[in-house]
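A single protein chain has been omitted from the complex, and every remaining protein chain is retained in its original position.
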Amino acid sequence: MTAELLLPLLAAAVQTGTPILYATLGEILTERAGVLNLGVEGIMMVGALAAYVTALATGHAGLGFAAGAGCGALLAAVHAQVCVGFRGNQVVSGLALTILGTGLANYLGTPYIGQSIPGFQRTALPLLDQIPILGPVFFRQDPLVYLSYLAPVFVWVALKRTTWGLNLRAAGEAPEAVTAAGLSFARLRWSAVVLGGLLMGCGGAYLSLAYTHLWSTGLVAGRGWIAVALVIFAFWHPGRAVLGAYLFGGVMAFQFRLQALGTHLPSSLLLMLPYLLTIFVLVAASVRRRGQAPPAALGVNHEPPD
Amino acid sequence: MNPISVHKRTDPLTWPAALILGLAIVLSLSVSALLLHWQDKPARDALVILFQGAFGSWHALEDCTIKAVPIFLCSLGVAVAFRLQVWNIGAEGQFAMGAIGATWVVLQFPQWPAFLLLPAMMAAAALGGGFCGLIPALLKVRLRANEIIVSLMLNYVCILFLEYLVYGPWKDPVSFGFPMTMVFPPAAIVGAIGSSRLNWGLVLALACAVGFWIFFRFSRLGYELKVCGESPRVAGYARLPYHGLVIAVMVTGGALAGWAGFLEVSATLNRLQPSIMVGYGYTAIVVAWLARLSPASIAAASLLLAGLRVGVENLQLEMQVPAAFGGIMEGVLLLTVLAGGFFVRYRVRWRGFS
Partner (left out) sequence: MRKGCLLLGMIFLVWMVGAGGAGAADEALKVGFIYVSPVGDAGWSYAHEQARLAVEALEGVRTAFVEDVREGPDSERVMRNMARKGYDLIFATSYGYMDSMLKVAGEFPDTVFMHCSGYKLAPNMGNYFGRIYQARYLSGMAAGAMTRGGQIGYVAAFPIPEVIRGINAFTIGVRAVNPKATVRVVWTKTWYDPATEKEAAKSLLDVGCDVIAQHQDSPGPQEAAQERGAYSVGYNTDMSAFAPRAHLTAAVWNWAPFYLEVVESVRNGTWKSTAAWPGMEKGIVGLAPFGPMVPESVKTRIEQEKARLINGETRVFAGPIKDQQGNLKIAAGETASDEALLGMTWLVEGVVGTTE
């Protein structure tokens, strides 16, 4: 593939990877506190619809983004209540949320199919976009992509450098220590799930506000599930999540460019690539685990000794 | 001080299970009524139409039963896996692979008579679905890879594989280039029972149900499965082969879903085409969780959810309610049951503010 195709491909990888990045960061936050949230797909759909509808109604894409994030947090709160409040099975609750979120979004979103909004447009950052290679790839994107460059930093700082983050990680590794220290275990997990949902909602909002300026029933198309897998690939670290997300974006963008170049490979097989890659990275991550274990209390509802 | 005190019950309540499910259904309907009202549709009429569409006539019941059979088969396999805390989300892909396996037999041996062809198709379907279930099981057992993700990704892969086959090597030469295999010869079609629209797949489903009941009631392996599910640690102490059981349940679940796929291509569509995929695998997850391990419960829940699908279609026809409505009801149902489970396992007391 020629050099002049490589840069657009990398730029496309960044765009395609951005919603996955937001969602992965949200899931990392949630899982670090010990809660497995499999409802990412449903939350992203609701976030995408909320963002779209708000942007359509108010004319402000920024408000739409906020609405998408907010609704994502709201839906995640349901998961928090069921898992943390009612100590329900986390796997099933997440799946229920996916079914519910997808159903809600498709049901409420049906009247909005086929309309377009201005949304976020691409704006090149002055000076930065002149940097060779990095410029065209990273600095000629839309504002939500630029925001996604900051998100991993925030998540990392929150987890590693704040008290809240420390307590949150304790809730995920050693719940007994948390209650012994007199902290509210439930509140910690709640905050992680809701904040995680906020980020997932951002990912969904990106799809309907910037990636396309449309809403459709198949908008998320499995990206939520890829995010869950990427969390494992990233070993629950925000930094590696960036790598994983862009890698995926690259594969998804790549298979279309292969077709455009006139390959004779059947397109069905090419379309399998992202999903096969997910299995592959999962296996690779599991093989290389040695010392990089998931949070010890992940998926386990803690029984406080009340 | 938290005004509500929560104590884990030493003996979880057993009687409210059906009550909780009933409550869940009521709540689910209420939420649905609210949503309908929000969209300016008469909620009460809508619910009546929903019921009538699902259960309001022999014809509707027939539709429900036909639809419930593949859901039931998929759910049976998924429920067994769930019992072991093995999350088989791949029923869709296993369904597809079963259909592909059965089709392969037909395309290879179209001239065989029914008594050879149908069992061969069933065997191939079980193999195909079972293989699809084996992969996440092996990866889980050997590499501790999360079976949820692997089985889910395989869903997408298997469906794309199906598309590849019907657009490419298996495309029907006489169908003007449309993506479908040739029509199955009569020997490959599972026929209807008498003059009804039900097919003999119903008998297969019933046989599986009875088989499972016997297995869990009277066999040692069935007992082991129940024990392992209650507590993997107990299973460890008893030196039960956890890894082997994981593989067994995933393969069995895959084979059952594969049979559902076989029935779909043989009895319902009489050929293989992409539209056999209608989401039975995902509905099976809901059923499996609602119904736990009793085949009777699974059958009832399958009928319920099949009824929901059929009823929602009727709702679409009469009131133009979007099809996604069914998904909302399923989701609320599941969440309510989960929340209800809390009250079964915990005692909640109001302690007052001190």
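Every chain is named by a letter (A and B) in the order it is written, and numbering of its residues begins at 1.
Here, contacts are C-beta pairs under 8 Å (C-beta built on N, C-alpha and C of every residue); 3 or more make two chains touch, one makes a residue touch a chain.
On a predicted model such as this, the values are computed, not experimentally measured, just so you know.
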Contact list for the unshown chain, restricted to visible chains: A, B
Among A:Gln81, A:Ser184 or A:Ser267, residue touching the chain not depicted: A:Ser267
Hidden-chain contact residue, picked from the options A:Arg32, A:His79, A:Arg169 or A:His213: A:His213
Identified contact with the non-displayed chain, of A:Tyr112, A:Tyr146 or A:Trp164: A:Tyr112
Those residues of chain B which, in the complete complex, touch the missing chain: 17-18, 21-22, 48, 51-57, 59, 61, 63, 66-67, 163-164, 167-168, 176-179, 264, 268-271, 273, 275-276, 278, 291-292, 294-301, 303-304, 307, 310, 313-314, 316-318, 320, 322-323
Chain A residues touching the omitted chain (full complex): 5, 8-9, 12, 16, 110-116, 121-122, 207, 211-214, 216-219, 221, 252-253, 256-257, 259-268, 271
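By definition in this document, only the chains that are shown with their structure count from here on.
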Touching residues on chain A, where the partner in the complex is chain B: 38, 42, 78, 81-82, 85-89, 91-93, 95-108, 110, 217, 222, 225, 228-229, 232, 266, 268-269, 271-272, 275-276, 278-279, 282-283, 286-287, 289, 303-304, 306
Complex interface listing, chain B residues touching chain A: 5-8, 35, 87, 89, 139, 143-146, 148-150, 152-154, 156-157, 160-161, 163-164, 167-168, 282, 285-286, 289, 322-332, 334-335, 338-339, 341-342, 345-346
